[in-house]
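For this view, one protein chain was removed and the others were kept in their places.
Each chain gets a letter, A, B and C, in the order it is written, and its residues are counted from 1.
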Amino acid sequence: MDFDFTEEQTMLRDMVASYLSDNYSFDARQGVIKSGSGFRPAVWTAFAEELGILGASFSEDQGGLGGGAIENLVVMEQFGKALVLEDYLGAVVVAGGFIRHSGWSGGPALAEQIIAGSAIPAFAYAEPQGRYNWADLKTTAKKDGGAYVLNGHKAVVVGGPNATHFIVTARTSGGQRDAAGVSVFLVDKSTKGVVTRDYPNIDGPTASEVYFENVSVPTANLIGQEGKALPLVERVIDEATVASMAEACGVMEKLHTLTMEYTQTRKQFGQPIAQFQVLQHRMVDMFIQLQQSISMTYMATMKIDSEDAVERAKAVASAKVQVAKACKFVGENAIQLHGGMGMTEEMAVSHYFKRASLLRYLFGGEDHHMVRYETLSFGKAK
Amino acid sequence: MDFDFTEEQTMLRDMVASYLSDNYSFDARQGVIKSGSGFRPAVWTAFAEELGILGASFSEDQGGLGGGAIENLVVMEQFGKALVLEDYLGAVVVAGGFIRHSGWSGGPALAEQIIAGSAIPAFAYAEPQGRYNWADLKTTAKKDGGAYVLNGHKAVVVGGPNATHFIVTARTSGGQRDAAGVSVFLVDKSTKGVVTRDYPNIDGPTASEVYFENVSVPTANLIGQEGKALPLVERVIDEATVASMAEACGVMEKLHTLTMEYTQTRKQFGQPIAQFQVLQHRMVDMFIQLQQSISMTYMATMKIDSEDAVERAKAVASAKVQVAKACKFVGENAIQLHGGMGMTEEMAVSHYFKRASLLRYLFGGEDHHMVRYETLSFGKAK
Amino acid sequence: MNLEFTAEDNAFRAEIRAFLEENYPKDITERLGAGEEATKEDYVRWHKILAAKGWSVISWPVQYGGTGWTPTQKYIWNQENARIDALPLISFGVAMVGPVIYTFGTPEQKAKFLPGIVSGDVWWCQGYSEPGSGSDLASLRTRAVREGDHYIINGQKTWTTMAQHADWGFFLCRTDPDAKKQEGISFILVDMKTPGVTVRPIILLDGAHEVNDVFLEDVKVPVENRVFEENKGWTAAKFLLAHERSGIAGVARSKRGIDKIRQIAGTEFADDGGKLIDDANFRRKVAELEIDLTALEYTELRSLAGENAGKGPGPETSILKIKGTEIQQRVTELALEAVGHYGAPYFRGFPNDGDNAHPIGPEYAHHAAPRYFNVRKTSIYGGSNEIQRNIIAKMVLGL
Partner (left out) sequence: MNLEFTAEDNAFRAEIRAFLEENYPKDITERLGAGEEATKEDYVRWHKILAAKGWSVISWPVQYGGTGWTPTQKYIWNQENARIDALPLISFGVAMVGPVIYTFGTPEQKAKFLPGIVSGDVWWCQGYSEPGSGSDLASLRTRAVREGDHYIINGQKTWTTMAQHADWGFFLCRTDPDAKKQEGISFILVDMKTPGVTVRPIILLDGAHEVNDVFLEDVKVPVENRVFEENKGWTAAKFLLAHERSGIAGVARSKRGIDKIRQIAGTEFADDGGKLIDDANFRRKVAELEIDLTALEYTELRSLAGENAGKGPGPETSILKIKGTEIQQRVTELALEAVGHYGAPYFRGFPNDGDNAHPIGPEYAHHAAPRYFNVRKTSIYGGSNEIQRNIIAKMVLGL
């Protein structure tokens, strides 16, 4: 039992941190957002070529570095600290997860492109009505000869504007919320009938509404088994949830640090406000929330490869409950302790707060995961 | 719309406060408890004769002073401040409520005895299995000629050891948790087959387990309609709940005052601990909880006579949620701020804390009343 | 002790309700209901309608244009306004500088400034906070130096709400730099068109432009624009701060907020495919909010009863500020939760290209996140909730 990173993982972290420190200042990030984009091609190229991190979590026979969840944790935590806009989560964690767990024949080729930075898949899973029930799908895929024909509407597809592909969950059979009948497809964005409407999200990254209007997808693009992909989807989303918690830990660490720095500088009534005991204890409670979140994120990361689906799911659910609550507590108090300055767009803290607030709800907030935990721990509510 | 007490109510309050200040010191109370009792006959006689408060909430044609819920609030708040052990709640609030709302022919005679202090009914409503569902009754009453025969076991009947009568809920028909089939009886404690096992409660008052073993009760002692008394029981328990909240407000006011006094006296690190900002804010939050509890108790008291059962029940449920949460917050923090001293039996604060902790759960805690409120406000959970 | 309104109160309520029904601009209701922000024109238009009726400065003494209403009547007025989500009047003239002028001003100042506030013709802003002085207001450093019958003002104010629209501003300036903190401050009215006054927007985290920096560079102001004695401005400032807190609980508006959440949750689906409003977790949160709001409402009513009995609003109104802002924040948080995925898209300044075939979530979701972010300010401004707790500890509990 140990909680240490390997030498390679430590090097990976330092390399990412150093790159971001040189190339991803807060001002540069804000410039990208103001330009109407959430993506710098040069940065993605650097991820692929200079840093090689796009392959860090892929297996070696796929051309990756043979890492996994821990490598994703290392990268995402640094991305959280720098508020990286580019969608590593969809393009690497999610796409990589589907390739790893599906045995899909197209996987190796896609992995190669992802690692090289030439394919950037985004994950189109949410639907307007479905909330956090991944089986609640109105998007349909009907088999028609050597192809599937997709119709439907995917909501808030993060990374959509700069994606080359979508990984799409769709219903090939069954009723709107049935567990059976869920399938997963890789859809080239340039396919006829793929309509996107792009916009920025309030925390910086861009997203799209994605409409499939009689989109024809080759059967070779079916990832996993037709109609039996729900466990696969759940597993990959659990992996993505864990990675997003690592990002949240990075975000919260910055929120805490920025708050400690600000309160030691800001003077009121003749002394730095960090001298007020009430604010000190608040910062202690923020620190405790951060530490507990890190502990739970490590725990979930180490259990995410468990073949026991219940253990894995309980680990992720319980960790997300902690992290979601912490995102609220640390985020809201960081703003409160910054006073009026925390309310302004020009201060970095407000952007970390916005990111923390949205990460709280990504793949379901504390309520969703609490119910999930309860069901796993006690059985279905009566 | 006003929140003022009438001159008579103010006089009542001052009279009760003055009597308790002279006759109900903390030491005297502890002496009663140590003697193994929770009742001083002389005090009850004074309530009846010297103060006349046993009749304050009875109507004038029953020999009372024509008051009601507000008079009970006034008395109970003072009782809370002095941690009065004697069971005014059962003997006056509950018994008075049953007399007022049932149209029971035996009511006037019983009222007269209660006001005189010669009858002291205790309320036997809870059962070991029933938690806070007042219809969940295993106690049965079977009609047999001119009498009902009672069998069953009532749990934790507060005031039981010194009661002259029990007001008993029992099932005359239906299944264990049916709404229909609930009836109420007055049972003379000396009746054959009434077995009591007496004990002190941890917060000071005494209580009994009450067993009915083929107890024969005259049909004249049926209060309300046979089998249709659940709404009556609920109404009276709502009234009792409101009165117990008034007591809780008195208890919490003392908890807050004692804490402010102690922290201004107790010195650590060269200053009174009341000077530490964290403790100041804690005491502010205790004060806010107290004020919100008073506001809600007033609100519920003023709505308790509403004929709209839903409005009444929502008022009581929402108030109890607030008061129960406050009992926990104010009580636990009073002990915390007293440090080790608060843990000792010799300090009054620990006894107020124990009382607050049990009042929190009396007639159901915040969870019970939250569910009740939700059901009234949104309909039954799906 | 009773909760009944008198027959007079009920008649008054009916009158108010009928007036609002007839006179409140329907198009404002529609645009704001759709998530648009109120413009200066909206505020002024509604102000002028109220002024025509004689109801623009309801709390003022009758001689200056007030209504003479009882506290209960004012409470009913607020309730009825909140019921239809009416725009509040901008407070800087009506609730702030107006009362200062009629309390501390000269007859000439009253004659010059009060009519424009009553009529809504003059838009005011407040120059209190400075970059270095937030909760510690008295540490302000903007200087006003007397030169003959003028002051020359130099300094910087910040968090100046809606200064971009303002015709006049009231500023706290230090006139005696050697005096102790609260002393040596004067209360000065400044025409915002005076040379040397520069207003620079501060953009908030939700993208809103509500507040501004105001730079004052050699701004020349006649001495007769000073209200009350020189160096005694803190008296007026304190008076205003106490005044500012009444109504801060925002009970009626939070009730409307909860109503809207119930509507949204009656439309949105929960994980199980039922309506969100039937979801156990969600309705628990709504119920908790309703109960906490009821507790706040009755605490405010008790305070109001004290005012009816002739007691002014005391420092215990800090409780209303603390709980009121906490509840407002939870209301917006719950609205954000309710809209699910569609809390993320950012609409401010985003071109509505009219592609109605491909909508970006329901209209009610468009402002959920910005509002959640924006109302963080409520526990910060007007004396942070930490400062409010200090006030209660000191002024109410005597610690």
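The definition used in the following text is that contacts are C-beta pairs under 8 Å (C-beta built on N, C-alpha and C of every residue); 3 or more make two chains touch, one makes a residue touch a chain.
Source: prediction; values computed, not measured.
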Touch partners, limited to displayed chains, of the chain removed from view: A, B
The listed residue (B:195, B:220 or B:310) that touches the chain absent from the view is B:195
Can you say which of B:45, B:129 or B:214 touches the chain missing from this structure? B:129
Touching residues on chain B - with respect to the absent chain: 126, 128-133, 136, 153, 155-156, 158, 176-177, 195, 197, 199-203, 207, 209, 211, 267-269, 276, 278-279, 328, 332, 335-336, 339-340, 342-346, 350-351, 353-354, 357-358, 361, 365, 367-368, 370-371, 381
Residue positions on chain A contacting the omitted chain are 1-6, 9, 70, 260, 263-264, 274-275, 277, 280-281, 283-285, 287-288, 291-296, 298-299, 301-303, 318, 321-322, 370, 373-374, 377-378, 381-382
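To be clear about the criterion, only the chains that are shown with their structure count from here on.
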Could you work out how far the Cα centre of chain A sits from that of chain B, in whole Å? 53
Using the average of all C-alpha atoms in each chain as its centre, how far is it in Å between chain A and chain C? 38
By the touch rule stated above, which residues of chain A touch at least two different other chains? 276, 278
Overlap residues in chain C, where contacts from two or more other chains coincide: 280, 386, 389
